[in-house]
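One structure coming up, written as structure tokens, with questions to follow.
Missing here is one protein chain; the remaining ones are kept as they sit in the complex.
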Amino acid sequence: MATLSRKDVEHVAHLARLGLTEDELARLEGQLNHILDQYAVLAELDTEHIAPTAQTIELENILRDDEVEPSLPAEEVLALAPERAGQYFVVPPILGEHGN
Amino acid sequence: MATGNPATALETATAYEVVVGVEIHVQLKTASKMFCSCSSEVRGAAPNSNTCPVCLGLPGALPVINRRAVELVLATGIAIGATNPEVTRWDRKNYFYPDLPKGYQISQFDLPLCSGGTLTVETSTGPVEIGIRRAHLEEDTARLLHQDKPGGGRLSLVDYNRSGIPLMEIVTEPCITSAEAARRYAEELRLLLLTIGASDAAMEEGQMRVEANVSLRLPGAEKLGTRVEVKNMNSFRSVERAIAFEIERQTRALDGGEKLIQETRGWDDTRGVTYVMRLKEESEDYRYFPEPDLPPLRTDASMIAGIRAAMPELPAARRARYSADFGLSSYDAAVIVGSAGDYFAAAMATDPPVDPKVAAGLLSKIGLREQKAQPDLLSRRNGAELAEVVRLRASGAISSQSAEDVYIEHLQSGESVASIVATKGLRQMNDSSELGAVIDKVIAANSAAVADFSAGKEQALKFLTGQVMKESRGQANAAAVAQLLGERLKK
Partner (left out) sequence: MTSDPTRLHAHEMAAGLRRGDFSAHDLAAAHLDRIDATDKPLHAWVWWDRAATLAQADAADDRLALAREEGEEALAALPALLGIPVGLKDLVFTRGDRATAGSRILEGYVSPYDAHISENLKAAGAVLPGKTNMDEFAMGSSTEFSAWGPTANPWDLDRVPGGSSGGSAAAVAAFQVPLSIGTDTGGSIRQPAALTGIVGLKPTYGRVSRYGIVAFASSLDQIGPLGRDVRDTAMLMSVIAGRDERDSTSADIPVPDYAAQLPESDDESAASLRGVRLGLPKQYFVKGMEPGVEARIREAVTALEAAGAEVVDIDLPHTDYGLATYYIVAPAEASANLARYDGVRYGRSVRLPGGDYIADYLETRGTGFGAEVKRRIMLGTYALSAGYYDAYYLKAQKVRTLIKGDFDAAFEKVDALVAPTSPTVAFKFGARLQDPVAMYLSDACTLPANMAGVCGLSVPCGLSEGLPVGLQLIGRPWDEDRLFRLGRAYEAITATAAWRNQEPTDLAKLTDPATQAAADRAAAVRGAA
């Protein structure tokens, strides 16, 4: 299986939005590759015709009726905010870039 | 394929093939949110007052699917002739953004609720069938507001009321060949969603968001050209303008030997141009995987049958019926179904029936004009009143002029046609005895004019007719007056 280069580790860290120090990046490069080596055993198994299992419980169509129930009091919600302005949560400034 | 819309084609040297794909997000018309029981009515709600652990993404919270939202997407699918997989599920779409509370959006990746389907739209160059690739069900993000800080710098605020509102994403095939067709598709889809009650789809309210992927290629070319995504189009008009502008921009660029870059551009409605919002990174890595907190959904036949049974008459069918049954031109039928379908249907449902052409005429000339001034005016008026106007007009009870005045008055005030006619005394004087009395009075008072008439002065008759109309305060039926007056004078 693939091994992770330092550049890969940096890319994955950014995908996961983890700010890592040089030391952490170096240590993780070694540790992650060591762990990935353990994954290699999976290649032994022929799973071409095996269906994946995402959930072990066999439930289907668990739906709720479209009914409104009380929300949390806005004050309780905003009390959690690291930074708030009036009735709003304040987020760090968003420069240019966009979501989906 | 044909080239882009005429306006653009004229200005371009090379006739490129225009390839447009449209992605539309609509908020579904449910009482509660997609995965929690918070109200999905954001209008009039204080910021962050419609929130709970689920739609705030608090630790420990878990989603539960809103049945109604599923039904509305399935209904849309049925309306566009889509197919649904026997089993569908939700997936996590992973990315970080301050409007996304969980750091992932619960969406549908490889098993959307609806696959395939078509929608046919009328364009100036004739009907066009738009191929639809898929429609899936996901959750809306929170609303971000950007402000300038007093001390300088920018401040971004979040309101989570919108977070978790059910969102349907409908994606067309890259098969649209003009800005006009793209606009008409968006308009037709909105009409469809309104008809089946899936969404209010008000673009200005952000309930319907249209994005277009625009690319050009040389005729016959195999692969698609560089794709540019256009956003921020907040009206149907701007959809057409933005795509037309983009087609022209790309055409000029290609003619000028420029290489286009894959990017996302925003539409500036006031300046009438698109501008670069961001360059697409080497395609974002959303790391989709099946949502472990939600069991799969099996769309069993009974569920589909139930939705199918509750389906109202769809716009296309109603248009066809109006032209066929009422002999309306396909244009009138389209216009009426598009903006006053239910209202007109109510008028047609009255007994005794009235002439559809006359009703359609009044509706197009006056009703739709008034509605331009007052949005969705006709949804607040009863079509039976339109029928009443037509009926009074046909019986000669009111003049054609009064008919229009009464109809306008009714639409504006909401007062019933009958009472307007009564209070304004617009009913015509047809009855000969009643009229006779007025005429005798006029003859008696104008002996000179009568003498002139006897002496063969024809215009004297016009004068006397005028006097009668004056005396009857315009209520006399002009035709009847001429006849009776003639009889009297010839004695």
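Letters A and B mark the chains in the order given here, with residues in each chain numbered from 1 onward.
Simple rule for what comes next: a residue touches a chain if its C-beta (ideal position, glycine included) is under 8 Å from a C-beta of that chain, and two chains touch if they have at least 3 such contacts.
All figures in this text were calculated on a predicted structure; none of them were measured in a lab.
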Chains still shown that are in contact with the chain withheld from the display: A, B
Full-complex contact with the absent chain, from B:294, B:358 or B:438: B:294
Residue touching the undisplayed chain, where the options are B:58, B:384 or B:397: B:58
Which of B:101, B:117, B:225 or B:266 contacts the chain that the document leaves out: B:101
Interface with the unshown chain - residue positions in chain A: 1-2, 4, 8-9, 12-21, 24, 28, 31-32, 34-35, 38-39, 41-42, 45, 47, 50-57, 59, 62, 64, 72, 76-77, 80-83, 89, 91-95, 97
Positions on chain B contacted by the hidden chain, ascending: 53, 56-65, 92, 94, 96, 98, 101-104, 153, 156, 158, 160, 283, 285, 287, 289, 292-295
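Note that only the chains that are shown with their structure count from here on.
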Chain A and chain B: spacing of chain centres that average the CA atoms, whole Å: 40
Residue ranges of chain B touching chain A (in the complex, touch as defined): 30-32, 37-39, 46-53, 56, 58, 64-70, 87, 93, 95-100, 105, 141, 144-146, 153-160, 264, 277-278, 284-287, 289-290, 292, 294-298
Residue ranges of chain A in contact with chain B within the complex: 15, 17, 54-55, 57, 59-69, 71-72, 74, 77-78, 80, 85-100
